[in-house]
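For this view, one protein chain was removed and the others were kept in their places.
Here is chain A:
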């Protein structure tokens, strides 16, 4: 089953309090060396048929309209082939 993945991330200039919380927790757990954490969202969209250019264009529309807020977030779209 073809899968289209939309990754949504807070824009670099937007504060990410959740990422900051994770960053703060890592050293407390003994993990060192991480200098920054940004937390985003991953959407996995399953399609019954072939993922055509038209389908991808529609996924971009979904991402712009609902899955992300373009004021504060960027997104990327990619297709994952079944293993």
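Rule of thumb we're sticking to: a residue touches a chain if its C-beta (ideal position, glycine included) is under 8 Å from a C-beta of that chain, and two chains touch if they have at least 3 such contacts; residues count from 1.
Keep this in mind: contacts and distances are computed from a predicted model.
Asks: The chain dropped from view, which UniProt name applies: "Phosphoribosylformylglycinamidine synthase subunit PurQ", "Peptidase M48 domain-containing protein", "ATP-binding cassette domain-containing protein" or "Response regulator receiver and ANTAR domain protein"?
Replies: Matching the unshown chain against "Phosphoribosylformylglycinamidine synthase subunit PurQ", "Peptidase M48 domain-containing protein", "ATP-binding cassette domain-containing protein" or "Response regulator receiver and ANTAR domain protein" yields "Phosphoribosylformylglycinamidine synthase subunit PurQ".
Asks: Looking at the full complex, which residue from A:1, A:15, A:29 or A:54 touches the chain that isn't shown here?
Replies: The single option touching the absent chain is A:15.
Asks: Kindly note down the residues of chain A that lie in touch with the hidden chain.
Replies: Counting over the whole complex, chain A touches the hidden chain at residues 10, 13-15, 17-18, 20-21, 66-67, 69, 71-72.
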